[in-house]
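Scroll down for the structure; my scribbles are underneath it.
Every protein chain except one is present and positioned as in the full complex.
Labels run A, B and C following the written order; every chain starts at residue 1.
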Amino acid sequence: MQQYLIAIALIMSGGILALITRKNRSVSTIAGAGSAIFGSLIAIFPVIKVLFYGNSFAVFTLNMPLGEATIGLDVVSAFFAVPVLVLVPLAAIFSGAVSRHEKHSADGYWFFFNTLAAAMLLLLVAANAIIFLLAWEIMSVAAFFLITHRDEIATARSAGWKFFVASHIGTAALMILFALLGASSGSLEFAQFATAHLTEELSSIAFFLALFGFGVKVGLLPLHVWMPDSYTFADAPVSAVLSGAMSKMGFYGLLRILMLLPAPAASWGWVLVVGGLLTGIYAMIAALAQSDLKKVIAYSSMENAGIICMAIGCSVMAMCWKQPVIAGAAMVGALLHILNHAICKGLLFFGSGAVYWGTGTRKLEMMGGLARRMPFTAVCFALASAAIAGLPPFNGFISEFIIFVAGLQTATLKNPQALLLATIILGGLALIGGLAVATFARTFGLVFLGAPRHDKKREIYEVTPLVRVPFIILIVLMGLITVASPWLLKPLLAVAGALMTSQAGFSAADLQGNLLQQPVIMVVQLSLALLILVILGWQIRRRLFSRGDRSDRLTWDCGYAEPDARMQYTSSSFSQTIVDIFSVIVRPYRHGEKVSGLFPRHASYRSDAPDSLLRYLFLPLFGLIDRALLPLRALQHGRLHLYIGYVAITLLILLLWKVVVI
Amino acid sequence: MNTLATLLALTCLFLLGSSRLLVSIRMVAFQGFLLGILPFFVSGSDHVGVAAIILSLASIGLKGFLLPKLLTRALFESGARREIEPFIGFGASMLSGVALLAVSSYIVNRLETTAQIGSSITLIAGFFMVFSGLFLLITRRKALTQTLGFLVLENGVFATGLSLGSEFSVFVELGILLDVFVGIFLMGIMLFHIDREFDHIDADRFNELSDLAFDASEDEEVSE
Amino acid sequence: MTTAYALIILPIITGILSLFISSERLRRNLLLIVAFTHLFISIVLCKGGVGELNGVWIGLDHLGRLFLIITSLLFTGSAVYSMVYLDKHPHFDGPAIAGLRMPANSNAIYAACMQFFLAAMTLSILSMHFGLQWIGIEATTLASTPLIYYHRNRRSLEAAWKYMILCSVGIALALMGVFFLAMATSSHVQQFTSAGFALFSGYLKVEWLKVAFIFFLVGYGSKMGLAPMHTWLPDAHSEAPSPVSAMLSGALLNCAFLGILRIYQVCAAVPTAAAFANEILIVFGLLSLAISGIFILHQPDYKRMLAYSSVEHMGILALGVGIGGSAVAAALLHAVGHSLVKASLFLLSGNILAIYATKKVEDIKGLLRHSPLNGVLWLAGFLAITGTPPFTTFNSEFAILRVAVQSHNWTVAVLYLLFLLLVFIGMLTIFMHMTLGKKGEAEVDSASGESFWQLLTPVVFLSVALLLGLYLPEFMRDTINGAAMALGGKAL
Partner (left out) sequence: MISPLSVAICLVMILLSPLLLGVINKTKAFFGGRQGPPLLQLYFDLGKLLGKTSVYSETTTVVTRIAPFAILFSTLAAALLVPVAFRNAGLSFAGDVILLAYLLGIGRFFMVLAALDTGSAFEGMGASREVLYSALAEPAFFCGLLVLINETSQIGLSSIYARLTTDFWWQNPATLLLLSTSWMIILLVENARIPIDDPNTHLELTMIHEVMILDYSGKDLALIEFAGAVKLAIFSSLLVGLIFGCQAQSLPLQLIIFAAGMLLVSIVIGIIESTIARLRLLHVPKFIVGSGALAIIALILKLAGN
């Protein structure tokens, strides 16, 4: 625990140092990145200790203005600390390495980066509402400044605006939530919350407040509108941290509150599952319609949030039905998926950063054929895509597999609701998974494969060796998680147990059903065998049976003599067929004139899909409020005697209302 | 005693009705004078002390002579027209004045049920002065008339205080008096400035400062 | 006791002196000296135990301590700021008015009135007697009007006039309140002080007390800037010199608030009256929050925006007191936080005005690039004023919310948060527009806003607000709790 706090202090002080020395780029970079890396390394140890060798409730007490406040590190906190401690140092390395080649000033960048990291670490150990809110808000503020770091771009500013407003709305809900819990338990300590005897509806109110407040960070369906832009306009490493770590803090909060509330109601589970389903589908359709690389990845993190939400919901339902095994399995799936998502998102955002750095654009239409120019990035991106799309043999599949198994297990219950739940989960996951495959096949294919679309004059850079380090580390982690997943189940089950024992009164023993162990082992073995076979086959083919093969021919284009890069399928056209079907959800702007006449002069097609909910729900809503409030400004008309009139009238009304009873 | 109160009430009615600034100023001066001598008549002469005498003299001196003189000067210095331009015509003003009088007497009757009051007539007069002061402030255009209105309001408050028989020590009374005096004095000075800056003393044309002017360009932030 | 009187007399004397001092430097240093002596004396006074100083006229209870320290601190802050401020502005010769000639140039008047202002505020804080307090508060109006008219132009004149008339009317009504309060007394009450009343709360005539409270609220409320009596506030704050705006919004409003608190203290002692007062306070609090939210949205002038935010925070104070319980203590804490933050924001706005020479939000872009220090402080101030942790304002706002939820008036809690949100959105839009982004086309004079004296106060105040958010010193906690107890509230 001390180590953990020391780490936080180190990171924070490094940030401040970086701020002081901001004039000298290299020094401030070393201060910021270095402290972030070392701090994370220090913090890893207590976290590992707690995760693998059971709870160590080292509780510290601070004297805050609103009374004593405690902080402590338990299994759940430790688990959620992992993505932070993985992504923060790697992102630090990445942006440290990249920033050396940049002209843009780094004013405050490292300060806010380290503040973000420190705030997240503090948030995780907060065992008191005030400290929690404090860390939560600091986290949001730091994120805001990181998003608007490129503030000379108007869209980046508006992205920051959206983020800050959204997160503030969420925080408002959280404040009510904690006020409610504090009121009913008479203390702001989490430990006391558990003892608060909430009535049915009060606990439901509390849960939905939590869902709303944390849903904003997580990016659940109506509350996600800030997400795409923010992740797009933040620097790539920042986006990685935001999406992989910060938005997971939302899940942390949700689970933490779930832990503290009395036994959950079925309605909660339904809301979570259905909400997750809608989020996932919406996100994937939207992602398919995007023409901006980072937007695609942003939407994909929304999709994964949906999947995780579904899993948690499934677990909640199982708790209601007293099915510890299923509940445990679903929760383990959710937790593992959180971990995997963090890693894959790290890779993908780093990859997008590398691409942006190399090509100077984020537009899918301007890319293509990059695999030849930046093979390293291509390989990393391919692996990450396969993993995030949940394809075996990668880690993403393991977690989705576990969730699926939980869903299948639910279907075996002789209970109509259970069958319905299973249908939603399996059908939903399958659909989302299928769309995810589509999305990432499209993304990878159009960015790295085919013929280059960018202008030939531009030089394309592959990333420098130092920048490769985070990629490699993440890929190693991917492999580790895949191979070690059977052994990871135990600590994960421990975390799940910690989350659920307080609830439905499950003992940790109930969760240790060997529902998962054997299948996971099988899956891992089979998929690894497959991997090896494929590589083997390919190599053999290449070494022994490739005589006479030739690769100097043009692509077959119906005998058309002069194929050209401009003839290949574009991202818009690739997704058009799919998007058209779901045009209810996404309404892309379509620009361009139709091809007409026998000898058409010029024709073009471009589609661009802004977030529908933003366009059709929030902007109109805000506009409405705006217009409603505008006329009231006439109150301040500047005429003194009427002002005096206000005073007199107020006096009169008060007298009539309160004193004179005519 | 009651005659005094009635006189006060009448002055207010007159103020509401009068169309000439100069006359109004005189009237306010007269009011101040009346107010100055009022204490001696309130509930007998049991507290005619040196202090009280000083107090009333001061109040007469200030409200009856000094302030009116100042205001008159202000009036002459500023080339402003001598008429009052009301938002509500004089006739209407007087009618509403009568209504206010009725209201105040009604209120006083209600109050008498709850507490014993020094002299109800004076209290009625006091309330009426307060109301008519507010009325003047609200319905008159010129900055000068607003000053007058404020003065009337203050007088009303005084009368009320007296008639409620709630007297503090002389120092407090003096302090209050001083405040009022300085207040009116400052207003007077500002009247000159207003005259110089705006070459009119129409308070209702003072609306440079307002939130009416506004452009919605900022909500582009949202729509981006 | 004498020290207490000295606290009031000293500024008056020095003020009169500085009217006749001709040397700018001397006058300015005198101002500074007075400020620090005043601060010193008040700290000394507050160190003394409670009850040492409770006369019929002058006294110093927990409430008094709190507000005295704030006021003195703020005065010192703006005095420090004034050092350069007066430099930057031309001195007008006192114009001849009606034969009597202004004795000195406008800077002399400025210095003098600042000190009279201080004296008046000190009086209104120290006075236990309601009448005396009334005198003090009226005096603050008189002393501050010339300060608002410092710039000697139409707009400032208009602002001053409106301020003068509106506040005088309001305060006249408050005087009515004082008289009615006298009616509420019974033969038992010896002292015309809130403590004296509270002592014999059983014998008070509740009807009269209620009437008195209404008149106090409307009267002092118009000075405190509770909607809908707040209308003078944006004009005065936007036209006055920045240090004066800081004083007005950080200290003066508190004094008016104190005026209401005194009568509330009496009401709190009488159960029925207490419920009645709470209801009214909650209504006015919410109303002020709503109004300020409406006007902060799209506010084209950043000083007006700050003024409306003051209205908002006065609303929060009223709300907190109205909700009762530990929210009262929270409200008092909030008063402290608001004074510090708002003062620094107004001073910073002065710097920005000096840099850009405009009050239009439209014309200000890229402050962070033009003047990083001011930009950072400006943003920090924004975070603080919108109640973002770790600033102290967050604690108080959350504590108020908590009590609101605890006492199950959900509507209040929800409306409270909604209006805060509205304000936040409005302010965020404005602050982002001003600080972020590329440099605008307009050529600016960054240097004129970055001198040591101009930045000292905001830096100190904001960091104090930050520290208070993380740690509340014992003596302060005691003072606040004591004051809250006196107002029938609970400890924080």
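Assorted remarks:
Everything that follows uses one rule, which is that a contact is a pair of C-beta atoms (placed from the backbone, for glycine too) under 8 Å apart; a residue touches a chain by one contact, two chains touch by 3 or more.
Predicted model only: the values in this text are computed from it and were never measured.
Put simply, the missing chain touches A once the whole complex is considered. The chain that is not drawn here is touched, among residues A:48, A:366 or A:426, by A:426. One of A:441, A:460 or A:613 touches the chain omitted from the figure, and that residue is A:441.
Of the options A:490, A:542 or A:590, the residue whose C-beta touches the omitted chain is A:542. Think of the hidden chain as still there; on chain A it touches residues 368-369, 371-372, 378, 382, 386, 389-392, 397, 401, 404-405, 408-409, 411-412, 414-416, 419-420, 422-423, 426-428, 430-431, 433-435, 437-438, 441-442, 444-446, 448-451, 515, 518-519, 522-523, 526-527, 529-530, 533-534, 537-538, 541-542, 545-558, 563, 565, 567-569, 573-578, 581.
Just so it is clear, only the chains that are shown with their structure count from here on.
Across the two interfaces under comparison, A-C and A-B, the one joined by more C-beta contacts turns out to be A-C.
Innermost chain of the displayed assembly, by C-alpha centre distance to the whole-protein C-alpha centre, is C. Among the other chains, the CA centroid farthest from that of chain A is the one of B. Chain centres here are Cα averages; for chain B and chain C they lie 28 Å apart. Chain C has its Cα centroid 44 Å from the Cα centroid of chain A. Looking at chain B, one finds that residues 134, 137, 146, 203, 206, 208-209, 211, 214, 216, 219, 221 touch two or more other chains. Residue positions 161-162, 165, 169, 173, 207, 234-235, 295, 298, 429, 432 of chain C are each in touch with at least two other chains. Note for the complex: chain A touches chain C at residues 63-67, 107, 130, 133-134, 137-138, 141, 148, 151-152, 154, 157, 160-161, 164-165, 168-169, 172, 175-176, 178-180, 182-183, 626, 629-630, 632-633, 635-636, 638, 640, 643-644, 646-647, 650-651, 654-655, 658-659.
On chain A, the positions that touch chain B within their shared complex are 154-155, 157-158, 161, 619, 622-623, 626, 630, 633-634, 636-642, 644-645, 648, 660.
Within the complex, the chain B residues that touch chain C are 70, 73-74, 77, 114-115, 130, 134, 137, 143, 146, 150, 153-154, 157, 160-161, 164, 166, 168, 172, 175-176, 178-179, 182-183, 186-190, 192-194, 196-198, 203, 206, 208-209, 211, 213-219, 221.
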